[in-house]
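Some chains omitted; the rest stay in position.
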């Protein structure tokens, strides 16, 4: 069994947003030289997500509006966590969107359906955040 | 390390619904002849889910009502994505229910608790959709 590990770093210039990291993940897979196996990609921070969906800007706007409805940023005082922090909403938003994805590796490629793309979801940005890629296989 | 890959195809006859795919996944596991490892099962489409829960029709009705409350199908005009599509709600519903499950393989079986069953969740049906099963192990 072979394994490969890589970190990505993203400093998103706003509190919230989505970044397509599919190309970075494909690059890591090429570097690993693993042809058959599984790839884990996860946010290393608990106010960020890694998820798979469509690369369509209208949909991303819908995600943002929807998450803000399900877990509003403000008023900060509505959250117990915000005695010390102002990012309780980011923990909740990340929970909806998920921490990680697992992708099958087949013939040296991400084994994806036609529209699957990997995104980093930032919910408490303006600082360096890390993403882990771990690949195991042969 | 051995690996095995299989696709399932589902053409669900309505926009939304749930299909128990546990038997299909068990069949793929038998075909793989893998006894110890991990099994990934994921929707290859971004308006569908694979998830684990109870095979109880009342609960499935509750899921449907609940998802429609959290991410209503209509009015279509409330979603930015729906300039080109009418399925923004399906992307959101699939996000709640999840894209994938990972199941431990032990002694050649799905290592499940007493009520765990694997379901395909369709949120934009009436056409062929694919599910990926990937198994790695020994």
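The letters A and B name the chains in turn, as written, and every chain counts its residues from 1.
Following the convention adopted for this analysis, a contact is a pair of C-beta atoms (placed from the backbone, for glycine too) under 8 Å apart; a residue touches a chain by one contact, two chains touch by 3 or more.
None of these values were measured; they are calculated from a predicted model.
Identical protein chains form the entire complex, numbering 3 copies in the structure file, with 2 of these shown.
We adopt the following convention: only the chains that are shown with their structure count from here on.
One simple way to say how far apart two chains are is to compare their mean CA positions; for chain A and chain B this gives 20 Å.
Across the complex, chain A is touched by residues 1, 3, 5, 38, 40, 42-46, 70-71, 79-84, 88, 91-92, 95-96, 98-100, 102, 130, 132, 134, 136 of chain B.
Taken in their complex, chain A has these residues touching chain B: 1, 36-38, 51-54, 56-59, 61-63, 66, 70, 96-98, 101-102, 104, 106, 111-116, 136-138.
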